[in-house]
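Every protein chain except one is present and positioned as in the full complex.
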Amino acid sequence: MLLVKIGGGESINLDGIARDLAGLSGSFIIVHGANALRDSLARRLGVEKRVLTSVSGYESVHSDRDLIDVMLMAYAGLRNKRIVELLQGHGVNAVGLTGLDGALVRGRRNRGIRVREGGKTLIRRDLSGKPVEVNRKLLGLLLGDGFAPVVTVPLIDEHNVAINSENDDVVALLSAELRADCVIQLIGAPGFLEDPDDPASVVARLSRAELARREGEVTGRMKRKLLALRRLAESGTTRVVIADGRVDRPVTEALAGRGTIIG
Amino acid sequence: MLLVKIGGGESINLDGIARDLAGLSGSFIIVHGANALRDSLARRLGVEKRVLTSVSGYESVHSDRDLIDVMLMAYAGLRNKRIVELLQGHGVNAVGLTGLDGALVRGRRNRGIRVREGGKTLIRRDLSGKPVEVNRKLLGLLLGDGFAPVVTVPLIDEHNVAINSENDDVVALLSAELRADCVIQLIGAPGFLEDPDDPASVVARLSRAELARREGEVTGRMKRKLLALRRLAESGTTRVVIADGRVDRPVTEALAGRGTIIG
Amino acid sequence: MPECPVCGAEPMISDDPVEGELLECEECGVELEILALDPVTLGEAPDAEEDWGE
Partner (left out) sequence: MPECPVCGAEPMISDDPVEGELLECEECGVELEILALDPVTLGEAPDAEEDWGE
């Protein structure tokens, strides 16, 4: 079982990924983001996107109902269905689903984000949470009949409410529960970069210890990403590769190990 | 098998419908619109919505790629997943799908809309078409395992491209293919109104002949709706009711025949 | 002058042709559509079954 995480950047070669995947034998599941699309849609609709940095330095988006609406439009609507359309066009029988659909991915609501504001430490609650359970029956039903699930946030929480979550955590959960053989993360860069502004600074390999060390050194979005990657590495998947989602045949290149090997 | 068509107006009591459906035994499929949501989103995003009236008097929306994007956000994203969320909240294991997903509803691209413009008769081609085939295997798979499909446009056409279509035609096709026992159409009015501005003018029954007669008398949106209703009546479904989607228990009222009986 | 794809005759083109414009070939009566301008290219118009969109 191959798990393909497609990043939410606008530079990703979605058609190339669809064409490449169509050539594979064996089943796969796609998990995709759409953060660039969400941000531009939020701007155009005048929906404010507030970013919170927790006291321990992790960055997250304040997910209120309006932002979840924008995510439903950007992730579950536009990006999800355009990926399904591309895959169908290349002969892959894709089915687009969010965590809500058939309760595919159940999440647990975050208890509260601790932030520093106006010299005080405050608890901010929002509609976000961590993935805790996957509906393996629904996945099995679809995979068994040759469908290719294309999965994205939101998840469904313990109150049956739509919540935002980190797609990388969903990948880690899916990988552990389905014992994926390989997870490839296709992003808008040649791999994990030592220096985000230097495309030549691809790190060839990142061990779990190395991930933990770097996680301790940074704050914000990257800290969040490194944590999710560490979880993925700890999920027991045999092979995790971060590779360039913009090239002609992103999946083939990733499977050949061109990019950053994790673990 | 019960087919529930939920209109796209903003006054529809979605939560009431979800709660009502949760109380039913037996499986059902929902087909829903979101035209009010689409129109407001198109306005907010500055996407022009052009309405065309064909030479034979039928009205339709000019569906170019930008409009399909807006429909993916409004129908497949926001409205579809909020309905799924409501149903899950009432204990119904809903799965939201468009015609693209698993090629659930295959359509045939319209050959061209004939319009009068500038004293000439022109062919206007767009991304729209008629539903021709349903993926009964996927539907059976889901229904067999207790999932409740929540279906909406776009469809997937013969070129595997996302196309707009009339949701009422999708209902007619589903009804014929699954031999639905009953189809209820929940709209923002007490039923089919003789005078659209007079809520008391509900027509108790509309026979096929009556539908055809009225279709001949009107033009525009209503002509399109009457044609779709006639097709539905001809699809062999035993019972078709148009009822008020705004009341407390819309499904129960409709099943009790309160509204307009078709056929 | 563009030719009718069905009978080869040279149908009358309006002086302000528009893409998608329908016209009839006076010779064989088939309905034609202006597929492109500069030069004007003609094709048989799709049959007029259901002539409306969604």
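The letters A, B and C name the chains in turn, as written, and every chain counts its residues from 1.
Here is the rule we use: contacts are C-beta pairs under 8 Å (C-beta built on N, C-alpha and C of every residue); 3 or more make two chains touch, one makes a residue touch a chain.
Bear in mind that the values here come from a model prediction, so they are computed numbers and not experimental data.
The chain not displayed here makes contact, within the full complex, with A. Per the touch definition above, the residue from A:6, A:29, A:52 or A:247 contacting the chain not shown is A:52.
If you put the missing chain back, the residues of chain A touching it would be 52, 54-56, 58-63, 110-114, 117-118, 120-126, 128-130, 153, 164-166, 224.
Basically, only the chains that are shown with their structure count from here on.
Distance from the chain B centre to the chain C centre is 35 Å, each centre being the mean of its Cα atoms.
Centre-to-centre spacing of chain A and chain C amounts to 51 Å, using the average Cα coordinate of each chain.
Computed centre separation for the pair chain A/chain B is 33 angstrom, with centres defined by C-alpha atoms.
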